[in-house]
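Since the structure comes first, as structure tokens, the remarks are kept for the end.
The complex appears here without one of its protein chains, the remainder shown in place.
When the chains are written out, they are named A and B in that same order, and each has its own residue count from 1.
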Amino acid sequence: MIERLTARRAWLGVAVVIVAALPWLLDTSYWRGILVLCAMNVLLALSLNLVIGYTGQLNLGQSAFFGIGAYVSTILIKGYGWNFWLAAVAAVGAAGLLGLALAAFAVRLRGHYLAIASLGFAVITYQVLVNWENVTQGVRGIYGIMPPFSHPAALFYLVAGIAVLVYVLIDNLVRSPVGDTLRAIREDEVSAASLGINRALWKAFAFGVGAAIAGLAGCFYPGFVGTLVPDAFAIVESFTMMAMVIVGGMGTMIGPVVGAIVLTFLPELLRGFGELRLMIYGLALTLVVLFVPGGIVQAWTKLKARIS
Amino acid sequence: MNALLRATCLSKSFGGVRAVQNVSIAVPEKSIFALIGPNGAGKSTLLNLLSGIYQPDAGSLHFEERNLIGLPAHRRVRLGIARTFQKIRLFKQLTLLENVLAGFHIHQDAPFWKYLVYGNAGRFREEARSLLAFVGLEARSGERAGALPYGQQRMLEIARALATRPRLFMLDEPAAGLNAAEVDFLLKRLEQIGRQDITVVVVEHNMDLVMNVAHRVFVMDHGEPLFEGTPREVRHNPAVIAAYLGGEFAP
Partner (left out) sequence: MVALGLTLIYGVLNQINFAHADFVTVGAFTAFFTATRFATKVLGLPDAGAYLLSMFAALGAGALLGLAVNAAVFAPLRDRGDELRPLIATIGVSVLLENAQLALFGPIPYQFDSPFSRQTLRIGRIFFSGQSLLVVAVSAAAIAALYGFMRFTFLGKALRAVAQDRETAGLMGINPNLLIALTIVIASALAGMAGALLGPVLVLSPFAGASVIVKAFAIVIIGGFGNMQGTILAGILVGVIEAFTVQYLGSGLIDLVVFVMLLVMLALRPTGLIAERKEENV
């Protein structure tokens, strides 16, 4: 046990060093921007993985929480003059609450029905963002949003730092009895209940925390892009998040991180970014689900086994 | 005799089908209590009523003077009621050890922040291992539960349920699909469990299996109570024999 803890701390140290070095290795503002995007995607993938990978709840509505985080924080900052950090706290809270609302559906619905309900949830949120023009400016968008730090490297450190922190916390949680509980719900709800697990409570926990983290990622997004339009939070974003989780390896901790990194950088490395980005996601997702359902993590494990 | 679990006039219907009708049952403390009857007698439904998966349409249900009506299944576990299922419901992707560890859920009482900061609190590993040893599975504790042969999966389910440290342990047709050696192993374990002052309720449709182990037998047929008594009395009761005729048993 002690060796495992030390090993984990060692890896953490390595990760911190790499993260610290990255903005110096990729030092154009374009690539630093990609790094920030990557960090945000890592957060999003981790959040979704908690709900889908560890608790086994089919959630297609994560884009809604991402969007709520973005809009609530931006509106508070621009409309009411709040300080960024306070606004972020409020936005995370709002997203979390919304996550609890979705959890209410999860308690009663299984499988496909939940998938559709979550999809509906995301669509409704999107429509609200589009139509409630008094508050959100609808499709016209909100402009001139400043990130908390204007230097792209600083922004990266902020987001990446938060991503690392969230990773460590969730990793601890998942290795603890909480993880056992969530996975029990994923594997077989009925017998989980027969072991005393309060499914409603823990589903609410998973959805709420997952939503809150997605909302947190949302707080950084508008500042990064500079403008805020509802289209950034359309349903397809839920699918891209799902692609990251699955391609990387659903139900593991490192999987979503790998998936987010790969799917953020891959379209960049291949020429013809833009339209091809989503096509790559779709292709990757389909191929992975067909041939390597455990994602890159599973492929890696198999490879290691073959070599030794 | 102290009744640990007392049900009075329980009834449950699904659509038009009366699965359980007017069943009154008193399970004595620290005994092995068998619930038998031919297929379709309503035994599993009754078990589901007792464990909280279904709520009865009528009747009362008490566990040590505590009213169970309305209490959901997961709360009953905290009172000390555990069960296994007729169709094996293991956590197939998890290892044996992880399955049993999940069973300690209601005993995890560390403050939440400790999980966030420190991760695993490995308090129950020892006890989990000894439970696995009890059912003869300790050697395979690192394997995936789904990889086990059927008979061993059953035993794993029992080990996992025991992790909740129940006072009342209910098993739904645990012997189904087991060969003779496995049944023998199972019955010996049940006896041992009984000797640890855990009250055991076994639902079985095969009469012979439980006759050697049970202290008291309750017979159901078509959702209604048929007879209750010692194994010997049940075996010779003409109504019981008649109910089973056409089935597998000789008196």
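As a working rule, a contact is a pair of C-beta atoms (placed from the backbone, for glycine too) under 8 Å apart; a residue touches a chain by one contact, two chains touch by 3 or more.
Predicted, not measured: the structure shown is a model, and the values here were computed from it.
Asks: From the list A:M146, A:L165, A:M279 or A:L303, which touches the chain that is not on show?
Replies: Of the candidates A:M146, A:L165, A:M279 or A:L303, A:M279 is in touch with the missing chain.
Asks: Of the residues listed, A:L12, A:V130 or A:V225, which one is in contact with the missing chain?
Replies: Counting the whole complex, the residue in contact with the absent chain is A:V130.
Asks: Among the options A:V14, A:M146 or A:V190, which residue touches the chain absent from this view?
Replies: Only one listed residue reaches the unshown chain, and that is A:V190.
Asks: Can you list where chain A touches the absent chain?
Replies: Touching the chain left out of view, chain A contributes residues 58, 104-105, 108-109, 111-113, 115-117, 119-121, 123-124, 127-128, 130-131, 190, 235-236, 239, 242-243, 246, 275-279, 281-290, 293.
The working rule: only the chains that are shown with their structure count from here on.
Asks: Can you compute the centre-to-centre distance for chain A and chain B, using the mean CA position of each chain? Integer Å is fine.
Replies: That gives a centre separation of 41 Å.
Asks: Quick check on the complex: what are the chain B residues that touch chain A?
Replies: Touching chain A from chain B are residues 51, 53, 72-75, 77-78, 82-85, 89-94, 98, 101-106, 108, 110, 112, 114-122, 157, 160-161, 163-164.
Asks: Given the complex with chain B, which residues does chain A contribute to the contact?
Replies: It comes out as residues 1, 169, 171-173, 175-178, 180-181, 183-184, 187-188, 190-199.
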